[in-house]
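Complex shown without one protein chain; remaining protein chains in place.
Should a chain be cited, it is by its letter among A and B, assigned in written order, with residues numbered from 1 in that chain.
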Amino acid sequence: MRSSRKVRITALLFLAPTIIGLLVFRLVPIGWSFALSFYDWKIFDTPTFVGFGNYAHIFSSPTAYKVFLNSAYFSAIYVPGSIGLALVLAVLLNNGLRSSAFFRGAFFLPYITSTVAVTLAWRWIFSTKFGLLNNFLGWLGVDNAPAWLADPTWALPAVALVSIWKDVGFYMILLLAGLQTIDPTLYEAARVDGAKPIQRFFKVTVPLLTRSLFFVMILALVRSTQTFEITYALTNGGPNRASTTLAFYVYQNAFVEFEMGYAAALSYIMCFILGLFTLTNFYFRKRWVHDG
Amino acid sequence: MKTIRYALGALIVGAGMAQAQDTTLSYMSWDPEQLEIEQEAIAAFEAANPGVKIETSAMPPKDYWPRLSALAASGDLPDVFMMSSGFVKEWAAADNLADLSGVVSDDELANYYEGAASIGVIDGKRVAFPQNWVAPVLYYNIDMFEAAGVPLPTTDWTWDDFLSAAKALTIDENGDGTVDVWGMSLYGRYAHIEPWVFRNGGRYLNADETALELNDEAVNALKFLTDLVNVEGVAPQPQEMEGVRQQDIMPLGMAAMWVDGSWNIANTRSIVGDDFRWGIAQVPVGPDATDDNVAAYAWADMLAVGKDSDNTALAWAFIQHMVGEGRDASDFLGGKVPAYIDIATSEGWLESDKMPANKGLLLEIGAQNVYTGFSKNWSGWRGYDSTGSSGMNGELDEVLNGRKPLDEAIDAFVLYGNDVLSR
Partner (left out) sequence: MTANLHPNRGNARVTLIVLYAVLLIYAVVTLMPFIWMLITSFKEPRDVFKLPPSFVPKLLFTDHPFENYVEIWTQRDFVIYFRNSAFVSFMAAVGQVFATSLGGYAFARLDLPGKNWLFALVLVTAFVPVEVTIIPEFLIMRGLGWVDTFLPLIVPSFLVGAFGTFMLREYFASLPRDYGDAAYVDGATPFQIFWKVYLPLAQPALVAVFVIAFINNWDELLRPLLFLNSNELKTVPLGLMSFVSQYEASWTLLMAGSVISTLPLIIIYMLTQKYVLQGFVGGGVKG
């Protein structure tokens, strides 16, 4: 059945919605906005052609530079942080105990709760004087706890932490599902060979979970570049842009300053980098993902 | 009583408009809560103009501007929509706003605060009309002043008077070396800083508003303000207060004084309740001020007509109704001052039985030389809404948090701001 004409026609039919949708609702708007990245366009005004003006400006702008670095830093915390935590939680919950359903639900809850509403609670937790965190640290004897959200060193990690908290339950569920595909007899065999739990984790669990891990990693990478609401409600990108990531900067340019051309140019530089990164990942996929 | 007033207003405005048959007028607002209140006035307008239907929609500013911009891009602007003092210049320059010069008569104009009405005139054309205006004021806790034996703020207070009061009101109750109650609460946003700058004759922009060029008066004012935190120690660093909304600090009794927009009267009332007595004062005039350069900081929320509206005359009638005689004093929440003088001066708006007992003080500000300080790309260089922690805001925060000297911060935001302005 490999490549008969019938299969090709079926494939084409199956992919028809994807192709049409990709064309009309993805590629046309993307091409359009890509073209706009060569214009100076206040949304409510007429566009003027500026050639590579927006791109040239971005490459010479210290602000854009800072924002790109912030984004890389954010992803560097968020992607491994959320996947690592999700993996630990998934492994702990993959035990068939009845209570696991409760914990799964509890950990998944942040993912479905209104961001603005819960972020308000986080602002209080991080509050310098009245915050839960600093009062707890004070109780432990820490005197000079930082002003988390107003401190250039801590603001971005704080935003990343809340983002991890929000999404980790989602990744946990995906990994839990993957864990259930692992044949229990493999553990038994490893134990007979004298493997300790930690060894079993690295020798049995992780290798057999690579397919799920790869999927979750790409997903987390995409999400790490789209953070907006949490930043908005937690730090507003501050102090002094310390927690402004690209998605937030794009939003600021698009919908507060209405510089749509500039926002588009920023986006396409980001897409170029991420696209390259993702495709590289797929290229190296075979090296570490065990396709069952 | 209120209903009669609405109906009466609608009749007066609606006279002569009765020929408009089966017309739909779209109206978009940035304040959903305000729109609920306005429904009665809107119904009265519809009743007075048979065949006219007003189609309303409202969303908060953060969502209002993207939507309005999208509608401008597709040529579907509403007939009537709210327009801010901050954006009106750019929206007029983009030719989105209908010219109302022809339909607004001088007799009609005389009914409104001149300062507020002038904001909607761009390049000699009237493109927006004020509904209400707001101005930053000095909020103060009367109980704290009395307890410390400090005389209450007056209109002829100098900055020295203010400073010595702030010092006397900064109190370490238990003598442990940390301040318990601050004399002043300060924050780096436009509503907290600009009133002092403009009342010291300070300006950020050059004459044609194309570049940031701070004059000495502005720099001196910024120095005075940031010194309140860094030298005098009468106001807390913002980072110390992180987690407390800045507009709650004074109402929660953590500071004796605070400067912010008059719209905060509503929130202050709600949080203070009967816990203490408080009042408002004008922001003191600075030492560098002269009769020529001193200005009050105030701006207006306006209504504009979409350029492609088919019903400019009807739209104007609707605006007239919505800003003036069709409205009741109680429609204007908190410290929003009606642009229509008769309503602003009515007891219904003055509310002398509530705090602040001297709400009428706002009207004195409206009679002064008003400067809005807005330019194109203002939200970019100053910082507003989601850009609130960048631009000038971000740099001033660094100074107030003791992380950067003022002159470096000024250099940084001037450089950044001029880049934004040159786009």
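Heads up, the rule we're going with is that a contact is a pair of C-beta atoms (placed from the backbone, for glycine too) under 8 Å apart; a residue touches a chain by one contact, two chains touch by 3 or more.
Everything numeric here is computed off the predicted structure, so don't read it as measured data.
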Which residue of A:46, A:153 or A:226 touches the chain not shown here: A:226
Candidates A:70, A:212 or A:244 - the one touching the absent chain: A:212
Chain A residues that touch the omitted chain in the full complex: 1-3, 6-8, 10-12, 14-15, 17-22, 24-30, 32-33, 36, 43, 89, 91-97, 99, 101-114, 116-122, 124-125, 130, 132, 165, 169-170, 173-174, 176-184, 187-188, 191, 197, 200-201, 204-205, 211-212, 215, 218-219, 222, 225-226, 246-247, 250-251, 254-255, 260, 263-264, 267-268, 270-271, 274-275, 278-279, 282, 291-292
Interface residues of chain B (partner: the chain not displayed): 30-34, 36, 57-61, 63, 66-67, 69-70, 73-74, 76, 244-245, 248, 252, 261, 263-264, 266-267, 270-271, 273, 301, 333-334
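Convention: only the chains that are shown with their structure count from here on.
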Cα-centroid distance, chain A relative to chain B, in whole angstrom: 38
Sites on chain A touched by chain B in the complex: 40, 42-46, 57, 61, 63, 123-124, 126-131, 147-152, 232, 235-241, 244, 248, 251-252, 254-259, 262
Interfacial residue positions of chain B with respect to chain A in the complex: 65-66, 68-70, 72-73, 90-91, 93-94, 96, 238-244, 377, 379-380, 384-390, 393-395, 397-398, 401, 403, 416, 419-420, 423
